[in-house]
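Before I ask anything, here is the structure I am working with.
A single protein chain has been omitted; all remaining protein chains appear in their positions.
In this document, chain identifiers A, B and C correspond to the written order of the chains, with residue numbering beginning at 1 in each.
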Amino acid sequence: MSETIAAAPTVDPNGPYEAEIAELTRTYHSDAGRFWGWVTSVDHKSIGKRYIATCFVFFILAGLNAGVMRMQLARPENHIVGPDRYNQLFTVHGTAMMFLFAVPVMTAMATYLVPLMVGTKEVAYPRLNAFGYWTFLIGGLFLFAGLYSNTGPDTGWFAYTPLSGPEYAAGKRVDVWAQVVTFTEIAGLVAAVEMIVTIFKMRAPGMSLNRIPLYVWSILVVSFMIVFAMPSVAMASTMMLAMDRLVATHFFNRAEGGDPLLWQHLFWFFGHPEVYIMFIPGLGFVSAIIETFTKRKIFAYPVMVLALFVTGFVAFGLWVHHMFATPVPQLGRSLFTAASVLIAIPTGAQIFCWIATIWAGRPRYTTSMMFALGFIVVFTIGGMTGVMIASVPFDLQVHDTYFIVAHFHYVILGGVLFPLFGACYLYFPKITGRMMSETLGKWNFWLFFVGVNVTFFPMHLLGLDGMPRRVYTYLPEMGWGKLNLIATFGAVIIVSSVAVFLWNVISSWRGGAIAGPNPWGAPGLEWATSSPPPPWNFHPVPVVEGRAPLWEAGEELPVATGLATDRREVLITTALDAIPDNRHEHPGESHWPLVMAIAVGVTFIGAVWTPWAYVVGFAMSAVAFGGWGWPRGEHPADQVTDGVLPRSEAR
Amino acid sequence: MRRLSTVRAVSFAVASFLFATSVAGCRREERRFRESPPSATPTTVRVSALQPGTMQDTTHARNPYENNAYAQSEGQRLFGWYNCAGCHANGGGGMGPPLMDDQWIYGSSPENIYTTIIQGRPNGMPSFAGKIPTTQVWQLVTYVRSLSAQNSTGARSSRTDHMMMYPGSSSLQDPEKPKNSFRPPASEMP
Amino acid sequence: MACAGPPNGRRPASGVDAAISLKGRVWLAAALLCAAGACTREQKAEPARVPASPALPAAAGPRASVALDAEDGQWTMPAKSYSAARYSQLGEITADNVKNLRPAWTFSTSVLRGHEEPPIIVNNTMYILTPFPNILYALDLTKQGAPKKWQYEPKPQSEAQGVACCDVVNRGPSYADGKIVFNTLDNNVVAVDAATGKELWKTRVGDINTGETMTMAPLVVKNKVLVGNSGGEMGVRGWLKALDLASGKVLWTAYSTGPDDEMLIGSRFKPFYPKDQGKNLGVTTWQGEQWKIGGGTVWGWLSYDPQSNLVFYGTANPGPWNPDQRPGDNKFTSSLVARDADNGEAVWAFQMSPHDMHDYDGVNESILLDVPWKGQTRHALIHPDRNGYVYLMDRTNGEVLYAEPFVHITTSRRVNVSNGSLEYVPEKKPRVGEVVRDICPASPGGKDWQPSSFSPRTGLVYIPHQNLCEDEEGLEANYISGTPYVGMNVRMYAGPGGMRGRLTAWDPIAGRAAWAIEESFPVWSGTVVTAGDVVFYGTMDGWFKAVDARNGHPLWQYKTGSGIIGQPVTYRGPDGKQYVAVMSGVGGWAGAIVAGNLDPRDSTAALGFAAAMKDLPDATQKGGTLYVFSLP
Partner (left out) sequence: MLQDGLRGALNQSALEPAGPQAAKVTHLWWFALAIATTVYLLTMGALWWAAHRARQRELRGEAAVGPEAEQGMTRGVTYSIAATIVILLIFLVTDLSVGRTLSPVPSKHPLTIELTGHQWWWEVTYADTSPHGRFTTANEIHVPVGEPVLFVLQAQDVIHSFWVPNLAGKKDLIPGYTQSMWFQADTAGLYRGQCAEFCGLQHAKMALHVVAESKADYQRWVDQQRGTAAIPTDSAARRGREIFLTGTCAMCHSIEGTSAGSHAGPDLTHLASRRTIAAGTLPNTRGALGGWVVDPQRIKPGVRMPPNMLKPQDLDALLTYLQSLK
């Protein structure tokens, strides 16, 4: 692919900007790498990297849970774990995969990529970004600390009351769950806010709405969904469930006028959009991958964008289809059925567009591309079953059975993991400056592809054969043994595939082939800077004149100059047409985000035992806020953009 | 490798965090379904449940469940199932004396309460020897002690899914450390 | 957050300072508000006399009359006469001079539980029966200060206390034919020689191991001792037994539930209303064999009509309280039954509260009156029931002449006189797993056991009762022989107006209250009315009161040592003076919070009564004393 590297135009660091670059180096100097520098860093790339790494650690831990569960279910009446342990395992598996991996890993990737893709120097609110990460980390550790201290939540990842209420869930297990949810929701909301602002106000000059990369669109949609969905569950878990359990409120106590169904509504109002929050970024990745490896702009860009928005919108009209077995009026059911069926349309549309793109383009079957295709193959199956279970009568048969387990694993593994692996192979060079091994990559892909289907396809049959989910064992007479054994075998394959992936990452990081700025000849701005990018991403900032800048620009990418280099200054552009608007100085390294996160940690973890934790926590937060908001030197924060002019126009 | 030093620092922090929490959790969260050997008092046939049962040596009996959350919630359930609540209400008493105050006619230690349940007491407390297995008696003991906040609040459930019994407080009232006060018998106590 | 209740996470700090408990109370308020409803709480208010419906001149119009024996100045049975009028023809103490009333002498019983019993006065001897351990004292009235003649101790089993639902009370002995007859808590009927205190016979008629106890006062009719059992909260099957006064042999047993032959229902059985007619209703109106543990105990008052030779009594609530567990009408619980005094054969029965849902026992007294009704005189009985209605019935056939509410009622709309049915309000039916609020009257009913009195002079019935409402939540009740069988979470509080008690003067003909006196605490004592037009009653905070029988004007009051829940009596002493006597000693269901040292922080304590009586411990203490008053 040497020729592509040559072909790709980049911002040449050794151009006329040496002096400024030198100054930038001083401005952005941090002793990142040393511990203190590491904890105080606010660079979205370093945060993004550790975010991604953390997510994968949780992914592996939660995956191991699944492994044990599969072992337990491999044979009827198996005694590897008892019901008590098993319930903790599947609850933590679900919780971790949802709250600590699927959603945050996408946030993490976005944290790293979006600023590069929109061609800005930093993410909006860099310290908030750091704070988000620390909060997430504390929450994640708390969950697994719980599991390993036999305090793992054991009421399922949607913790239905009253089973999760004070009377039936003894001890602190469910409290741990409730607070972990809170931590992750905070992190999620924080990231969403940054993304929305970054995308709306910090795009490179010229990157008008109709030139925003599809991945960035998907992140924008998801960020909005997060803002609307997550408060619902945060309130339900932190306020209501935690308060019921800690200080005996009666939100979910039917006897005193509360209502257990209220929980289900609040949870699923978040829980269903959550599914789309997980895989819409995946769709974005697939677009990016297909675009890159077919060397062709995605077909019907407006349709794709529209599809994303429709999906994001309709996603909020589906939650009741998780509750068909509860008292819901006939009409209501029909409406939610209709919505659940119709949401298939936008996704379908996207799939057709990708196919068209492939048809019209020159596919190169790299590992990344393979994963993108694998996504279409696997995810579509999940989509099909999804449409089926939108049907009330049918859902009432398979609801809470292994059919559902199969369905959502197809959707999530198909919609999240395939694109994610694809994205890893695509962006690894950008992040590390080295290529990943394609051979290992192919192994990784095929093992994963086979593993997923071997594991989860039989579950459809198990479900139809009457096997409920969340059972720690089953009777030999049920005749579910064979299929379960197969599924377990499949799980082993998946594990091996992930092992290969990890090995590939480690070895490539150590000694992969050196990648240039743009090894794939991709069109996005993120490829217009060195790999790995400098702390300031771009200098000078690029100017965009089309949807695929690097393909459309000639030898040299137009740039905009004039941003100060003696301080961390970023360019603010208008929301619609990305016309330079003004410039804004960003803060430097700070330890306050960490302090703040610890304050939050003390509050919520302490609240598992005593309400006084809130008092203490608020005090600590106040201090942290003070330090955070302390005035930052004499530089006028914002200035008009005199002198900042796109070069191209200067010509 | 500067990065490594970072990694090491972080992993150390993580490790110590995990360790700390794990120590905290275990005892309270244990679910011991099956004491081996499965323990239960042998079923003996008796004329009347209301006469004190055969004396039992409980001197070196120790509550295996003190501060165990699961045992406490089990005890709470059994307290209703076995009609303890019928006489003692939800701790406030009625036909029987209250269990949430600081007056304990026959002692408030786990052993005392165990003996009271097993042997009964002369002024109306029936003997449940041979009717409630040892494990469950200890679970009841654990719950009963929680009523007067004698064991860990961390293990206690804040409320049941029933009528609000203790208006104005989560699980129970401002704890009072019980003192064993021996009241004059018969006519004075229910 | 306001609904959160106080922070509970605090480690059990030793010694809780006032500040915290104060906060606790603040939180209580908050929490209650959050609980939405159930916010009525007793406000303190001074006893006030309120005219209920426009007060009619007591003397005007036709009057009810009652059969009375010639006044001998004695008090031989708790209800004074077979007609249960509790009316004394002694007239020395009058509305005018009662203000001079002062204690003559007192006597301590050495027992500190609820004293619901009346003293019995025969042949210048006063007999006092204490609550458990049911000691019988004989006091010599002829001597200065009424010294003790003798005392008799039945020594009941102490375990019996464990199965007595609502304090270990006893409602008094009866005198007949030189014998004092009474029941002990452990189900013995005892006859003691009135002169010597020698035990004549002692018959065990019930078994505490099934939860049976006895607290009622026997009625002696034609050499038969009629007794019934208690234990409606323990899964007991109710019965009425007749014992031979001479030998103590059980002559017949009439169950309240079960097959007709066991209920002594035969050819003579002619209930007035179709709803009470049919074969083996005592079985067919129950699921399976629930009638065997279905309650219908007979722990209240009996009255006797010599003319028709019928005894009238009420049966108690069905068990368990949770109605979902006993589908059907549950006959004949919460009913009035008329039986032949000789062989116990049932003549008619009338179920006031079919499939009772709120522990509305039917055991309250029936006063036998003859009332002018639509131009003719009806042999009637008047029965203020726990379900909140005063029933005026034809005692010959069980026809309801009227049933009018005497308290605030939300559980039913009305009593349909045409078919005798109580029209329930379905929303107030207790439901499992859901708190039903604002149930009025509460489980103790519009009026509990505390007996009324009737004065032929004023023609009014003086009903002591309470004004309570409650919240209820049904629970799955487990029948474990010898333990409670209730299945209900209850939380009581003052009814409308915030006053928990009332003395209502009821016009039996007009079917409405003539006047009423409000009391802060439930009026848990009986009443007595005299020819001097004075009504005596006591309050739970220890006041013994005299009011004008005609208009309820407060005339005199005296603060005794403990709350009064006993039955006042009046008699002529050997010195020819009129005396008034009453037991002071708080307890009973209403007073359990004091008598049993209950913890008011648990609103379900004492089947929910404690919640309504949180302030009683501040108002009175335990005690057990007889007070005798006279004019100087």
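Following the convention adopted for this analysis, a contact is a pair of C-beta atoms (placed from the backbone, for glycine too) under 8 Å apart; a residue touches a chain by one contact, two chains touch by 3 or more.
These numbers come from a predicted model, not from an experiment.
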item	value
Where the missing chain makes contact, among the chains that are shown	A, B, C
Listed residues C:G145, C:G178, C:P306 or C:P327, member touching the removed chain	C:P327
Touch with the omitted chain, as defined above, among C:V283, C:A338 or C:V407	C:V283
Of A:P260, A:G415 or A:P517, the residue in touch with the unshown chain	A:P260
Among A:T380, A:S496 or A:T574, residue touching the chain not depicted	A:T380
Residue among A:V57, A:M388 or A:V492 touching the omitted chain	A:M388
Hidden partner chain, residues of chain B it touches	31, 33-34, 37-46, 49, 77, 81-82, 130-133, 135-136, 161
Chain A residues that touch the omitted chain in the full complex	82-84, 87, 155-156, 160, 162-163, 168, 254-255, 259-261, 294-296, 299-300, 303, 325-327, 330, 333-334, 337-338, 341-342, 344-345, 348-349, 351-353, 355-356, 358-363, 373, 376-377, 380-381, 384-385, 387-388, 390-401, 464-479
On chain C, residues whose C-beta touches the chain left out of the figure	210, 235, 283-289, 293, 325-328, 432-434, 476-481
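Simple rule for what comes next: only the chains that are shown with their structure count from here on.
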item	value
Longest centre-to-centre distance from chain C, chain (CA-based)	A
Nearest-to-centre chain - CA centroid comparison	B
Comparison of A-B and B-C by number of C-beta pairs in contact, larger one	B-C
Inter-chain centre distance, chain A versus chain C - centres from mean C-alpha coordinates, in Å	71
Chain A and chain B, separation of their C-alpha mean positions in angstrom	45
Chain A: positions in contact with at least two other chains	246-248, 250, 254-256, 609
Residue list for chain C, restricted to those that touch at least two other chains	4-10, 35, 433, 435, 473
Touching residues on chain B, where the partner in the complex is chain A	2-3, 5-6, 9, 14, 17-18, 20-26, 28-31, 33, 69-70, 72-74, 76, 154-155, 157-164, 166, 169-171
Touching residues (chain side chain C, partner chain A) in the complex	1, 3-10, 34-36, 433-435, 473
Partner chain B, residues of chain A touching it in the complex	33-35, 38, 82, 84, 141-142, 144-146, 148-151, 162, 165-168, 170-173, 244-248, 250, 253-256, 609
